[in-house]
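Some chains omitted; the rest stay in position.
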Amino acid sequence: MGKILFVGVAGSSDPKPHPRAATKAERFGAKLAEYRDEVKLLTGGDGGLMKIVSKAFVERGGETIGIIPLEDERRPLNHPRYNPYNTMTIKTGVTFQARSIILVRSSDSFVILGGGAGTIIEAFLAYLYRIPSIVIEETGYPTDKLKEFAMEGYLDHRKLIKAYFTEDPGEAAEKAYTLAKSRTA
Amino acid sequence: MGKILFVGVAGSSDPKPHPRAATKAERFGAKLAEYRDEVKLLTGGDGGLMKIVSKAFVERGGETIGIIPLEDERRPLNHPRYNPYNTMTIKTGVTFQARSIILVRSSDSFVILGGGAGTIIEAFLAYLYRIPSIVIEETGYPTDKLKEFAMEGYLDHRKLIKAYFTEDPGEAAEKAYTLAKSRTA
């Protein structure tokens, strides 16, 4: 058996995400599930897009690991952001943002599903840690502006690692698999 | 499929651990592997007793998650404390001790295999987080003194949760499984 690959995702925890982003997250999870024997899906374990992508992945036989912050540990089952699709959970005991650091560092490749400030921070973390990343575009979220912010795919002037941009969630899933695979070869 | 149970362990990372502790760690891992379909083994991902217990568990078909600190992320393959039996690794980006917090919090039950200050801290963390824990005795390490330190199994005056003490690693494995199972029921 080969090494297990960790594909991480970042996305809005808004319980009612933008329909376009929701559709793309669902399609991404479904496509990535084709690689479920080699890949675990890592998320922040929260609701919104994280729940949608986890559901799509788990329902097709995949396993997820939710890396959850202190604030989410005691979330009741009927909370609008409760995510029942975390196959496993890691309880970090830290804020949402410190949790993001662990999520990103642990990933072999990282995908931005769409979101606001917290998701944008995760995109910059992936850049700083030189984790290969893919940004899904046209989601209706502020992360749509990342391409314009970047210079030729680089998120700052040091050109540490290039991010990939695509509107197509299926392509994002294949790219995430390929990048994780080649990184751990 | 039922919920995956996380059994965490703490133990010395000394590359040449006490023979008695090494034997007990090996027997613990072998016995726990009988529950491999329900249980993942969580460790600090390091060498020494953590490597021994992981090897015993993985060679019998189990899967492990190593929760590793910043200092261990760039460990070369030939390092005496390198642990090739981490099926998966979570990269925390923090010190050994802050890593221990994540390891303990994420565990459904926690087993002390024997060790020094770092392992003792993990025993107290399990107590504070009310994680059911088992201390394996007669290992040759300072954790052997924990029973005497405790009052009727409680690690301080608040009597938050009782620790179990046993010299028998097989019994420790069964107890770890049972406690994790009943906690997540």
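We call the chains A and B, going by the order they appear; numbering starts again at 1 in every chain.
Please note the rule applied: a contact is a pair of C-beta atoms (placed from the backbone, for glycine too) under 8 Å apart; a residue touches a chain by one contact, two chains touch by 3 or more.
A quick note: this is a predicted structure, and the numbers were derived from the prediction, not measured.
Student: Quick one: 2 copies here, how many in the whole complex?
Tutor: Identical chains making up the full complex: 4 copies.
In the analysis below, only the chains that are shown with their structure count from here on.
Student: Rotation angle, chain A onto chain B: superpose the C-alpha atoms of these two copies and give the value as a multiple of 5 degrees.
Tutor: Between chain A and chain B the superposing rotation measures out at 180 degrees.
Student: Quick one: chain A and chain B, Cα centre-to-centre, how many Å?
Tutor: So the centre of chain A lies 29 Å away from the centre of chain B.
Student: Residue numbers of chain A touching chain B in their complex, please.
Tutor: Per the stated touch rule, the residues are 4, 6, 40, 65, 67, 73, 87-93, 101-102, 105-106.
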